[in-house]
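Can you keep this structure in mind? I'll have questions shortly.
Missing here: one protein chain of the complex. Every other protein chain is in place.
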Amino acid sequence: MMGSIIWLIALPLLAAFVSVVAQTYQYGLLVVTLLMNLLVLFAAPQGLTIIGGYEPPFGISLLFDQYALIALLLIQVLLLLIIVLARPLAKNYTPVILVMLAGLNGMLLTNDLFNLFVMIEIVSIAAFILSTANGKLTHTFHYLILATVSGVFFLLGTVLVYAYTGILVVQGLMMRLASLPVALSLIPMMLLIFGMAVELKLVPVSSWAKNIYGQANLLTGPIFAAVLAPAFGFVFGRMMNEVIVLHSLTGYTLLVMAISTFVLGELAAYRQTDLLKTLAFSSIGQSGLAVMMFTLGAPWAGILLLINNALAKSILYGVATGVTAAYGNASMGVLKGVFYHHRLLGVAFSLASLSLVGIPLFLGFFAKVSAVMAIFSTGLIWVPVIILLTAIVEGAYVMRWLLQLWSPAFEGYLASKKELPQKRNVFSAQQILVVGVLAVILFTMGLMPQRFVDALQKTQPAMAQYEMVGQGEQQ
Amino acid sequence: MMTMIILFMIASILFAYVLSLKEPKWGAYATLIVSLAGLVGVSLLRGSVGETVSFYYLHFTVTTIGWYFSMILLTVYFTATFFHPFWMDQLIYPAAYNALFLLSLAGTVGLFFAQDLMTLFICWETAVWSSMLIVQQGKSRQAAWVYFVMSAIGSMATLFAILLTIFMSGTTMITDAFIYFMGSPALGGLVFGAFILSGLTKMGIFPFHVWLPLAHGSAPHTFSPVLSGGLVKMGAYIAYLSVAVFPAYQVFGDQLMLQGVPLPIYALMLLGGVSIVYGTLRAIQQDDAKRLLAYSSVANGGYILIGILMLDQMAFAGGLMHVLNHAVASAAAFLAMAAVAKRTGTTKMSELGGMIHRMPVTYVVYLIAIISMAGIPPMGGFVSKWLIFQGLSHRGLIFLATAAAFGSIGSYLYVFRPLSAVFLGQLAPKYEKIKEADPLMLIGMLLLTAMSLLLGIVPNVVLRTIAQIQIELGIDPIMIKGTITATQNGSVNMLSVFTVFGFGFLLILILFLVLPKSRRVGLMDTYTSAEFIHTPELLHYGHHFYAPFERLYEKWPSVLPLYQRLSLKLKEMGEWAETFFFHAEPNRAVFWMVLLVILITVGGAR
Partner (left out) sequence: MIQFAGIALILIGIYGLMTTKHMIKLIIALNVMELGANIFIISIGFVAHGLAPIYTADLPNQAFSFVDPLPQAMVLTAIVIGFGVSALGLVVAQNIYKKHGTYDLSEIGGEE
């Protein structure tokens, strides 16, 4: 009975309804649901699950393969750790988080394009509500408008795909679409891409992320950066593999959007003097990099980047929002030398930043290397140049923060305890343990990169063929 | 053996960290013992050239050149550890210092023994970030940051070259991968330029030198010697790889030749020449002794780069030997300054003076070090500079030879300044009570002094190893016979040079002892009678030591503002992006989205 993957969607939904009634047990219900989801994840066999006996293309089916397994595992584990980390805040938003979890799992599992739209909208609505926890409603409103507009675009794209092909099954849809004339398939593809662009934080439409991420608290920061961002990244990867046919026009537009997201995001992060804003723009930039990988047909590099970024950002946001809440401000002057008081958090933060930048001995380095190697094989030599040049900027601002956060000192003088800020209580022992667990996961993954990359590359054959950008129109 | 060394290193890092948490001093002694063990362990590897070992995804192999470089680095690290126990109370994170010190040591040794390109890069970056985190514990965060960013510029270029090489050649082995570019000069040129960039930034070659004075000047006093004497030499190894292992002379074979040197390599050598001149001139100007030595490292980096890029019988040998000579001399000079700083609390020359009366041994250490650094016989520095000069003049590279000569003479000016301003002259009243450096520190410094001397008397001990490296590379080895070092232009017997100098020294010593003693004049003993002296340091002759030069330099352009402006431009671009694309109004984003949709639709319909 537990062996079916459909529980991943059904359980959180059920728990969400129960949690509204049984308010006292809300938080426990959330934890139990996530733990049971993990069980289901390991018990369920891989393959296509047909719901209600309707064969595709008539009914909705769920596709559970290696790719989905990686994404689902990452999300359940991270969400579990985050709600433990942000327990007091999570308690107030339990039904929302549960609905969001159902939506996220559905989004990653579904094999039906329209169902994907529904799941994306469910996740978006949950995300809107969650973002009100920041207490800045204008930002929520901004996010709501943008995400809904792009949702309409996605819906129109879905409908046009249906109108032209007559099916909505995700798996193998690309083959059908590729056989269409370019004039027909161009517009639905474009609409689908723009339908995802807002959630992927691609450049002309990423303005919402600056404030939603930049004003985040202990709950929303890690959830947005480490759960929602990778989930949408994974969905985009699936779409690029199975659905979206890139023509040279859409392909280059997407590539330019991804590259400018990466470059402009990192440049904007470089000038920030507020830790949370820096991390916000860094998230935007990293998302652009992952999209670039999926666009260029290197999904394993994209997956690696998403995983690295999710793990690193969960730590960075966890620590940064915690420290900000305790010391009242996220500016460089206030937080200077703050890690002297919080050594363990500091070590975890440093580890995560080193990995985020892609410094050797950590997971991020192997992600970056596989990204660059994958791009070489497409023949676009100038793209790695951009990536590596931007990596210098990225390293520069991350290191600037790291150095400041560790050193209670005036410039030109040795660090001294006199300059230390008054010690405040940031995290309980339990919360520090969670941050520590995240750091250990990240560090361990960096120790065994080869095995990890190999496993990811094995997910490759399960996917459809890729159409490279720049190889001309599809016939 | 290799495996044992690697495992020992990893274990010792953790051990030193845990021990330092308990008691920082114990951790400091642990670094001493560990680096000594590393030194002994690596020196035993001399016989096992060719042995390979794989440690997880890292692959190492023992080579003669790698052994040579590791020995230099380990020597510098080892001697610096003698100072550690006295500095633990100055550091805010002593445990992290000790652990990162050993980690950077492991990184550098790993770099020299790396068998494949990925290992090379991983070890390189490990050494960079761990040393950066050490530098931040000094006086300046900005310095550590600049150090990291400049290194990152180099490392990212090198990473690009490495990944392109691996992708093109299909192999990661350092010795095999670069052969691929034999037939393709354009791509080879790109890879060569990108690969050597990290070496240039690390050595502080001219436009990338900005980090050296900042980082060397404000790193913890115990780490400056390692930075200058050790980590900078990693750049020399990269330069070696990009000219000796990367077939640079063959790849650029059809380029314009200047006296037998292809144009791209000649251009790099010119940069080395500029570094010599620029570093020398800037060093003269400095008031902080550590910054002065940092600029001298820039100049000496130029010598090393030129020597290694020559890849011939003489200058190449000189370049490799200068790596050792400068490492030893520079480490000794920095350590002497550290000892002075430990007692007085400053490295500003105008605030010091007369230290010879209180710290005579430190004075001798510094004296020998600068003699070697300036390339005056009979110290080691002379031999290597002489070899480089021989090579340059033999090839007829007149500009570079001029630069080298200029640097040699200019170095008298700058090495003399700390000598006279810090050690000679009158003792300031506030330093009357200070004592000679601690015996443990003296041991570390004297080891280096002895090495400097020995390298000057019997340079052939080292040149034998270098000759073997040259044979392995297939170029004519440097000619050595007994105590005679020979080149095509002439030969020198350093033992007899030393004997002559020794006699001269003895003669003067006898005269000094026999002739009547001079009267010591205190700093406060002035001719301005009946006038109270409020600011004795202004009377010190180290104050505005080279006033004419300082006036000369006032209007000189500097390179650092260029980078600052670049950083500002990047921030402006970020601000621009923020106003255009990250504006806090939903209308704008909707506008952009619709604009792109319309453009694509129109473009698709066309």
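Order of writing sets the labels: A and B. Residues in every chain begin at 1.
Quick note on the criterion: contacts are C-beta pairs under 8 Å (C-beta built on N, C-alpha and C of every residue); 3 or more make two chains touch, one makes a residue touch a chain.
Only a predicted model underlies this, so the values are computations on that prediction, with no experimental measurement involved.
Among A:Gln23, A:Gln46 or A:Thr138, only A:Thr138 touches the chain left out of the display. Only one of A:Thr49, A:Thr148 or A:Ser248 touches the chain withheld from this view, namely A:Thr148. Residue-wise, the contact with the chain that is not shown comes from A:Ile129, picked out of A:Ile51, A:Leu69, A:Ile129 or A:Met332. Not every partner is drawn; the one left out touches chain B at residues 584-587, 590-591, 594.
For chain A, the residues touching the absent chain in the complete assembly are 114, 118, 121, 125, 128-129, 132, 136-141, 144-145, 148-149, 151-152, 155-156, 158-160, 162-163, 168.
Note that only the chains that are shown with their structure count from here on.
Centroid to centroid, with C-alpha atoms defining each point, chain A and chain B lie 43 Å apart. Those residues of chain A lying in contact with chain B across their complex are 138-139, 141-142, 145-146, 149-150, 153, 182-183, 186-187, 190-191, 194, 197-198, 203-211, 247, 249-250, 253, 264-265, 267-271, 281, 284, 340, 354, 359-361, 365, 369, 372-373, 376-377, 381, 384-385, 388-389, 391-393, 395-396, 399-400, 403-404, 406-409, 411-417, 447, 449-450. Residue ranges of chain B in contact with chain A, taken from their complex: 56-57, 90, 92-93, 118, 121-122, 125-126, 129, 132, 136-142, 144-145, 148-149, 152-153, 156-157, 159-160, 163-164, 166-167, 218, 570-571, 573-575, 577-578, 581-586, 588-590, 592-593, 595-597, 600-601, 603-605.
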